[in-house]
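Got a structure here, written out as structure tokens. Questions coming.
Only a single protein chain was left out; the remaining protein chains are all shown in position.
Naming follows writing order (A, B and C), and every chain is counted from residue 1.
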Amino acid sequence: MISKIYHLPVQIYYEDTDHSGVVYHANFLKYFERAREHVIGTAELVRLWKEEGIGFAVYKADLHYSEGVEFGELIDIRTTYEFDSEYRMVWHHEAWRKGGKKFAVSCELHLVCLDRNKKLRPIPPLDI
Amino acid sequence: MISKIYHLPVQIYYEDTDHSGVVYHANFLKYFERAREHVIGTAELVRLWKEEGIGFAVYKADLHYSEGVEFGELIDIRTTYEFDSEYRMVWHHEAWRKGGKKFAVSCELHLVCLDRNKKLRPIPPLDI
Amino acid sequence: MISKIYHLPVQIYYEDTDHSGVVYHANFLKYFERAREHVIGTAELVRLWKEEGIGFAVYKADLHYSEGVEFGELIDIRTTYEFDSEYRMVWHHEAWRKGGKKFAVSCELHLVCLDRNKKLRPIPPLDI
Partner (left out) sequence: MISKIYHLPVQIYYEDTDHSGVVYHANFLKYFERAREHVIGTAELVRLWKEEGIGFAVYKADLHYSEGVEFGELIDIRTTYEFDSEYRMVWHHEAWRKGGKKFAVSCELHLVCLDRNKKLRPIPPLDI
């Protein structure tokens, strides 16, 4: 079952671009992670890490780049997720430019949970 | 004459921290630049760059680090500026943790304007 | 026809890690790009950009993460490429830890060429 669509606005600053004039390709993975952190909640991520020793790790990420995004734009990160198994969440992210007819960048990303010894753990119950 | 205090909230994500557990020191320069971009306005920065070929460049930055900032925190970037001459803006930035008794990081930063040939230009009139 | 394997050593610094203790996932895209720049040659990339107005853009990137990489490690980025068509280069990157039995991270990445108007252009002849 796929979740509702979550929206996160991301402002593009100098730091985000490279000398080609558009956002550096790796940075979209940052925006998508910010989106996931807002869905799960940073307070809960901190609690899981400090109290239970559980962290999330990216296992797989498939990115498609359709259009460049420029300095000064305010983009909309659209995010959904689903549980693939008790060990894996599948996230769908899209970065949309204002007035865009399709996404500028999309990503399917698989997330797993690891304990402090980097052993796989089931995804804990999340209040989302 | 020193400007009013501008505030910019900055959420600390995974990308911001390093393996010591706190925000990587160089990243505060990013947050301070984001703050300046909000004060000047990204639309105006884009216009100056595209239409007039004028960009801002950092000439000097003096940073003091007083306290580490951790993953999940929401910090407040407090910013003021003044004109030192027609060629130089002096910015004062501070990063404050919630409930902090003093800044976690502060910065005095000098900004100049350059044209496309990297020649010094007077600061253009800014609607701020 | 797949190229020979190119090797690029990458030292992992504080800046590369996050508070979970391992390299931040997005950074591998940086290391893979560094590897491509060494294969094509930065001087040639500069020349193409300045003289012909041609730049490379990532069109697709499929990443698999198998193991975390820690601060202080020296990893080996192994890279091959092939031409998929006159418009597309397909790159295979792997990040290997010292003594590793398999890659820590792998990536299949599609690269295209764009002119200054972001229009698709054939890959120029490369002396590689």
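Heads up, the rule we're going with is that contacts are C-beta pairs under 8 Å (C-beta built on N, C-alpha and C of every residue); 3 or more make two chains touch, one makes a residue touch a chain.
Just so you know, these numbers come straight off a predicted model, no measurement behind them.
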Of A:21, A:53 or A:124, the residue touching the omitted chain is A:21
Looking beyond the chains shown, say which of C:53, C:72 or C:124 touches the absent one.
C:72
Hidden partner interface residues of chain B, rising order
20, 25-27, 29-30, 33, 49, 55, 57-65, 67-68, 118
Touching residues (missing chain, whole complex) on chain A
14-15, 17-22, 24, 26, 70-71
By the contact definition given up top, give the residues of chain C that touch the hidden chain.
11-15, 30, 33-34, 37, 42-43, 45-46, 49, 70-72
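We take it that only the chains that are shown with their structure count from here on.
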Could you grab the centroid distance between chain A and chain B? Build each centroid from C-alpha atoms only and quote it in angstrom.
26
In whole angstrom, the CA-centroid distance of chain B from chain C equals 31
Where chain B touches two or more other chains at once, by residue number:
14-15, 70-71
